[in-house]
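Since the structure comes first, as structure tokens, the remarks are kept for the end.
The complex appears here minus one protein chain, its other protein chains still in place.
After this line comes chain A, so read on.
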Amino acid sequence: MASQGIGGTGLTDSGPSSHSHHNHNMPYAVYRGINPASTSFINQESSGFDFGELEEAFVLQGFKISNDEAKASLYAAAAATGKPAATLEMFPSWPMRFQQTPREKSKSREESTDSGSLSSRVQPHLEPESPISRKASSDHQQNTQEQQQQLQNMASNNPRTGGLQTELAASKSNSEKKKGAASTSERVLDPKTLRRLAQNREAAKKSRIRKKAYVQQLETSRMRLSQLEQELQRASSQGIFLGGGTTAGSNISSGAAIFDMEYSRWLDDDQRHMSELRTALQAHLSDGDLRLIVDGYIAHYDEIFCLKGVAAKSDVFHLITGMWTTPAERCFLWMGGFRPSELIKMLIGQLDPLTEQQVVGIYSLQQSSQQAEDALSQGLEQLQQSLIDTIATASLHDGMHHMALALGKLSNLEGFVRQADNLRQQTLHQLHRILTVRQAARCFLVIGEYYGRLRALSSLWLSRPRETLIADDNSCQ
């Protein structure tokens, strides 16, 4: 549902953007390039913004600029060297930068590019922007040379950049205050630095081209894959997969899309339940009132297990590969969800004070869930082995028969995911039984906060600042 049909990376998030979705909507936002923290870098990369330029600026300023300062410098640069009015552009992109170029025809193209790239910003950032910016720039090489020329012409009284000159002079004093300004007013550049900067620009350009080629490759193989899937479905035996196949062309089945939507709603509910728990604990409600809230939270978890059960029938792969979760959760996924024994282990330190009987109960719960997990994992392993054998022995003439057998075996996956969810549900219920009402309230708050933090970690990871954006050792050549 969140997929725009490109790439199909694991960021299947859904739901409208709103503050309440803060935690889990971040990956969605990042994917769409709306996240302001990462917008500047993502858009620059694809819209052809030259990081050679950026490094130039840093070099000229002579100090290392951190991520935030870099953005500030871009804003400052845009403000200083761009429009005469000191309005700070929200999204500095290369057309802004190039408004100072004296070429008349390119200027009008840039205006349209600016708005074009702004509108394309709400789409996946990969393809749409580069062609647009490429067209507008007509020849990137030319611009590079132009920039270099610009640098060298700074001192000279080029009448076309005359007005700019005064701006730059003014910006020089600005740059003292805004220390990140990327003005090119001080340029005592030695040729070695210039050459290195030029090389960086070339390398950046190369990696952009490579990235484009790679994405192109991905698109074509994705199309081929969906074609193959369709052929296979047509040839396979009847009734094994009823509605679970992929719809033509899209990356996500309808069952999965529905589940993603319901899960996102469930996450909102989760936030609500947690704040209820929090206020209830702080308000020191009576045990009876607290019990109602805790029971409500258990029912909330029962709901997601029920939803997962339904989803498992239509698209078990979606669940078991964790496409419905955030990347960090996916990393620690066990059979389509969290590992109960890990959860207990995490809780053990946080549930004090516990009576001795409770401690015994918790430890034995951990042990029995561990045993059940091992049993299920071994069963799944046997399923995988059996599947491998079936596919491996498929020969030329009875290949279809073996594929049909394999499809039959795959249908057992649903059973495993359901048992795993059953295990998770039983573990939570048992926790509820062992703990007192107040302990249970704290316990569920801890659980909710833990997974909230894990989800937030995914967003933070995805939008983390990357220092070497210029292809340096990142290239494989």
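The rule we apply is simple: a residue touches a chain if its C-beta (ideal position, glycine included) is under 8 Å from a C-beta of that chain, and two chains touch if they have at least 3 such contacts; residues count from 1.
Criterion: contacts and distances are computed from a predicted model.
**Q** Which of the following names does UniProt give to the chain that is not shown: "Large ribosomal subunit protein bL19m", "Globin domain-containing protein", "Glutaredoxin-C8" or "Transporter"?
**A** Of "Large ribosomal subunit protein bL19m", "Globin domain-containing protein", "Glutaredoxin-C8" or "Transporter", the absent chain's UniProt record names it "Glutaredoxin-C8".
**Q** Out of A:I252, A:L376, A:A406 or A:L445, which residue would touch the omitted chain in the full complex?
**A** Selected residue, touching the omitted chain: A:L376.
**Q** Would you mind spotting which of A:Q199, A:Q217, A:Q350 or A:S364 touches the chain that isn't drawn?
**A** Spelled out, the listed residue whose C-beta touches the missing chain is A:S364.
**Q** So that we can see where the missing chain sits, which residues of chain A does it touch?
**A** Residues touching the hidden chain, for chain A, are 361, 364-365, 368-369, 371-372, 374-376, 378-380, 382-383, 386, 412, 415-416, 418-419, 422-423, 426-427, 429-430, 433.
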